[in-house]
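Apart from one protein chain that is not included, each protein chain of the complex appears where it belongs.
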Amino acid sequence: MFKAVQEQAMLRVFRDWSVLIAIWSAAAMVAGVFIWLLADIAMRGAPRFDLSFLIDAPGNSGRSGGIGPILVSTALILAVAITATVPVGLGAAIFLSEFTRSGGLPGRAVGLSLDVLAGVPSIVFGLFGNAFFCIWLGLGFSILSGGLTLACMVLPIFIRVAEAGLRMTPGDWRNGAAALGLTRLAVLRQILLPAAAPSLVLALMMGIGRSASETAALIFTSGYVDRMPASLLDSGRAISVHIYDLSMNVAGGDPGAYASALALIVFLFIINGAAKWITDSLIGRRIVTL
Amino acid sequence: MIRVLAVASTAAACILVLIVLFMLREAWPVLQRVGFLRFLSDPAWHPAEGLYGLTPMLAASLAIAAGAVLLAGPFGVASAVFVRFYAAAPLASAFRWALLLLAGLPSVVLGLWGLTVLVPMIGRIEPPGASLIAGVLVLALMILPTIALTTEAALDAMPGSYLRGAAALGLSRESTILGVILPAVKGSIMAGVLLSAARALGETVVLLMVTGNVVQLPASLFDPVRALTANIALEMAYAMGDHRAALFVSGLMVALLVLLFVLVSRRLGGGWSFNV
Partner (left out) sequence: MRKHFTAARLAMLFVALLPWTETVAQADEARLILTGSSTIAPLAAEIGKRFETLNPGIRIDVQSGGSSRGISDARSGIADIGMVSRAPNPGESDLKFFGVARDGVSIILHRDNAVASLTDAQITGIFKGNITDWKDVGGKAGRITVVNKAEGRSTLELFLNYFKFKNSEIKAQVVIGDNAQGIKTVAGNPGAIGYVSIGAAEFEAGQGTPIKLLPMSGVAPSVENVRNGSFPLSRPLNFVTKREPQGSARRFIDFARSKNVNELIKAEYFAPLAE
């Protein structure tokens, strides 16, 4: 009998070590590929990357000059997308998690619709955005059209992550709050949203990530013009479109493309950091779980 | 207030309806003239010569997405577990930032790296290099951050009592992960995987650049293939009339694929609940 216990213990130790090695190797491989990718971009992009690159306007179709106006357009497009996504997305997430049962019909219908939406090809989004926002709503090729189209693309992932975070909060808290006589609005504001804050931050950052990385949809909506935009109704070239054009369309555009990619990575770094800081200070961790 | 929230949800759900209607409208001319069945039964894809066979591309899209999800799923979950339970705080933070940055990298940058670095490497093993497996690898890299980040969020939101209970029972770290934690967050993981799979089916630019774009049923992993989405992007720029409408039919087909996929996984996974 003692031998059986010993055998069991050895098997468990073996299994534990295998899992440990598997996880570390998986993480190492992922990290390795990421570093390889980053190094490739950095090496090819560094030669042209300097402060003037970030500020100057593009010249000679982007083969010289910088990406100043493009960064501004990208920031504006992102801002429009986030401003449109957060209220609708948060509202939908709250509705789904607080006012529908987990398996109920409205929850399932909206959930299904969002999941399928996540799979629509980005170029179809671009053509749809062009037909709906640019032509039907009359916004033309503009930053506003681009941002709103992006909002449509980002909503599925934002709502899913936000809803997950909200549903994860223990049901007891809602019961306790009701027992204390709090209104549902108060429960949401004071307890549930702060508790779901990490998920909300993540939802926001993933939304930003998806928006910044989108190319095909923006070509048809916010457009190709690389001038400094004067208003949200101006056409503006997003950085992903610029990278696409330089690497796929313009002969000799590669150095510029890589430098722009490098700039985007730095840009994302700053934006994600800012998003985290803003959300943390606005909502913050006001709940301590025991 | 409930009304406001309900309106927000309905608006979000309506977007899909609008897009589907849009695709139907654009695809209608050719659907009327040629009929939907020919899109599955024609022997080849040569719209200029009146042939609209989508089947090889359908198979390619499915194969690439399936491969990418099968590859990114385990690696994504492992990354999340790594960040939460194995890495020291600075390493975990760095890794998490890496995932966030990777999530924001434009598909064109990943495609460019794939085209200039990965495809030649694969080409040395078996020409032409631009192939099914190139698509699977780069796409997996693209959806991995989503899976990892949603899993990590789920792990983060898991009640601490689970971990303490497991510790009180004397379970090792690995036993806790395998026996307690992963089952508890299975639903969230599936949600993340589902979202990523949908994204994989809808990805355009990356596949355009690294899969070779030859319309054929893949006989091996190293064969070039064309995904439905890449097809739209490739030919839309110059397509007119029936050709253009046919491309929208393939867009509808992608949406249909995703719908089927979502329905099937819901049936298999028994839906998911986030109430732990």
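Labels A and B are assigned to the chains in the order they are written; within every chain, residues are numbered from 1.
By definition in this document, contacts are C-beta pairs under 8 Å (C-beta built on N, C-alpha and C of every residue); 3 or more make two chains touch, one makes a residue touch a chain.
Since we're looking at a predicted model, the values are computed, not measured.
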| item | value |
| --- | --- |
| Hidden partner chain, touching residue among B:Ala44, B:Ile125 or B:Leu263 | B:Ala44 |
| Candidates A:Ala31, A:Leu54 or A:Ala79 - the one touching the absent chain | A:Ala79 |
| From A:Phe49, A:Phe95, A:Phe141 or A:Phe158, residue that would touch the chain that is not displayed | A:Phe141 |
| Residues from chain B at the interface with the omitted partner, ascending | 44, 46-49, 51, 115-116, 119-120, 123, 127-130, 208-209, 212-215, 224, 226, 233-240, 243-244 |
| Residue numbers in chain A that touch the chain omitted from display | 60-62, 76, 79, 135, 141, 144, 219-220, 223-227, 230-233, 235, 245, 247-253, 278, 281-284 |
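The criterion applied here is as follows: only the chains that are shown with their structure count from here on.
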| item | value |
| --- | --- |
| Centre distance in Å when chain A and chain B are each reduced to the mean of their C-alpha atoms | 15 |
| Residue numbers on chain A that touch chain B, as the complex places them | 12, 15-16, 19-20, 22-24, 26-27, 29-31, 33-34, 37, 40-41, 87-92, 94-97, 99, 102-103, 106, 108-110, 112-125, 127-128, 131-132, 152, 155-157, 159-161, 163-165, 167-171, 184-185, 196, 198-199, 202, 205-206, 208-210, 212-216, 239-240, 243-244, 247-248, 257, 261, 264-265, 268-269, 272, 289-290 |
| Chain A-touching residues of chain B, taken from the complex the two chains share | 1-2, 4-13, 15-19, 22-23, 26, 74-75, 78-79, 81-83, 86-87, 95, 97-98, 100-110, 112-113, 117, 141, 144-146, 148-150, 153-154, 156-160, 172-175, 177-178, 188, 191, 194-195, 197-199, 201-205, 209, 228-229, 232-233, 236, 248, 251, 254-255, 257-259, 261-263, 266, 271, 273-276 |
